[in-house]
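Apart from one protein chain that is not included, each protein chain of the complex appears where it belongs.
And now, chain A:
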Amino acid sequence: MRGIPTTLALCLAFGLAILPAAAKAADPVAVMADACSGCHGTDGHSIGGMPAFSGKNADELKKFLRDYKSGAREATVMDRIAKGYSVEQLDAIAAYFASRKK
């Protein structure tokens, strides 16, 4: 109940267009990809010993992820994780991180 007046109040008060505010949340790729950030840092900006995604392009990341899934690339844990996704999902995750701010 409270959400509706609150919503309207701010929309009206600040003259905001009544449009979806942040499309990201509805984007299932964002939710899927953000699960990776626990190990690789928010938006892939790893600060520690985990590989960062920043500076890598989508094709590079796609190849890494596909090779982890197929077993072509040796891993300690990424082989186990990549197998949880389809190739399409891995490609979408790669594209998402490549598109995030450097």
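Definition applied: contacts are C-beta pairs under 8 Å (C-beta built on N, C-alpha and C of every residue); 3 or more make two chains touch, one makes a residue touch a chain; residues count from 1.
The rule is simple: contacts and distances are computed from a predicted model.
Colleague: I want to check something: the complex is missing a chain, and I'd like its UniProt protein name from "Electron transfer flavoprotein subunit alpha/FixB family protein", "ABC transporter permease subunit", "Response regulator transcription factor" or "Cytochrome C".
Modeller: "Cytochrome C"
Colleague: If the missing chain were put back, which residues of chain A would it touch?
Modeller: 1-14, 16, 18-22, 24-28, 30-32, 34-42, 45-50, 76-77, 80-85
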